[in-house]
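Missing here is one protein chain; the remaining ones are kept as they sit in the complex.
Presenting subunit A:
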Amino acid sequence: MTHFIDRRANPKDRSLGNRRRFIKRVREAVKAAVDRSVKARAIADVDQGDAVAVSAGDIHEPSFRNARQGGHREYVLPGNRALRTGDRIDKPPPGGGGAAGREGSMSGEAEDDFVFTLSREEFLDLFFEDLELPDLVKRSLKRIESTHPHRAGFSVTGPPANLSVTRTMRKAIGRRIALQRPGLRAVADLAARIEDLERNAPRNDATRRELDRLRQELERMRLRQRRVPYLDPVDLRYRHFDLRPDPTANAVMFCLMDVSASMGEREKDLAKRFFVLLHLFLKRSYERVELVFIRHTHLARAVDEETFFHSAESGGTVVSTALEEMQRIIRETYSPADWNIYAAQASDGENFSGDSEKCGTILRDELMRHCQYFAYVEIMAPEEAAIIRSPETGTELWRTYLSVAEAWPNFAQKRIARPADIYPVFRELFARETGHG
């Protein structure tokens, strides 16, 4: 007896475990690829999968095999057109891989690089790894969108747990009435009457006729009761739920960065990771996140992302110009009433003498009122970080910002020298967010 089985509904990802094992095996290569592509990508695109090439040597599965060349061999090949016995065919130059050389290499794999695509999950996992994010944060960042089930009427299918008893019974009653199913009481009454007649009425023809009639009626009612069930599958109603996205709104994220000559490639890379992470946080909470890039030397300018990270500029450093530019853009485009405003500023801490106080004033008196959160990171060389331990000491800008942080709890500042230092900047922000949700 042949069985047909529909397996299509079975879980699909049977190979997922093996895929993980494989990626673990080629970790180093994958990690390097992720770092490369974080550098190369736009901030908003970081959380997507990516193609990774792994050298075939790392994942080679050796076995004893015959060499491709050497010794005396004979092949049989199809499709001879003009060859005759005794003809000679020149061998291809070594390394060329001639027609005959391929014989028997059906299972042999080419020694090319092995290219595959990382999923968004896997990509983020590796991206987060350097940042040393706690698991809870990772999970929450990887979630694309948060939804909640909302009641949305009733449906005729659903899991047993969602069965609506009142709705189902109401349907059943309607059906029973429409199909004229005799009620329990009516049947019981009739049966009682028959019993009464049998016991008390005089035994004559009239009674017998009446009894016959009633018995037939009772029989008819019982039959009808059996035909029209009390509860029918068509009565079943289930509570239906719609998954609706959580109420979200728009956010704008300002990326401020010092691009004077003292900010090198390493500093910019760290700054970028910092911006990416903030962006991921925001994307989790808001439906739409706009990005504004403001870079400054002694002049500030809103630019596109490419220019922001990659074009060099020379000049002094006046931080307040960037803050003023941000103020201007908020005034013109992003009304604090409609937008949640976030800002991330990266700098090496240098500022034109005397300008820091001005920055402090702008932040204290104006910007911080509009901002949900303002994060400032000072990027330093690892050796510097080892010397400057105390959070109280630092550049003029750093000290000014300390006073801002005292006044505004939604202002965070942090020195970072390694990728792992970035996450703590967000810790409070994140704690607040989960507090809500």
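A few notes on this one:
One rule holds for everything that comes next: a contact is a pair of C-beta atoms (placed from the backbone, for glycine too) under 8 Å apart; a residue touches a chain by one contact, two chains touch by 3 or more; residues count from 1.
Everything below uses one rule, namely that contacts and distances are computed from a predicted model.
Chosen from "Aspartyl/glutamyl-tRNA(Asn/Gln) amidotransferase subunit C", "SpoVR family protein", "Chemotaxis protein CheA" or "Methylated-DNA--protein-cysteine methyltransferase", the protein name that UniProt gives for the omitted chain reads "SpoVR family protein". Residue A:Pro78 is the one among A:Pro78, A:Pro202, A:Pro233 or A:Pro382 that touches the chain not shown. Touch with the chain that is not drawn comes from one residue among A:Ile23, A:Ala172 or A:Ala375, which is A:Ile23. Those residues of subunit A that touch the chain absent from the view are 1-8, 10, 12-15, 17-25, 59-81, 83-91, 99-100, 102-106, 114-117.
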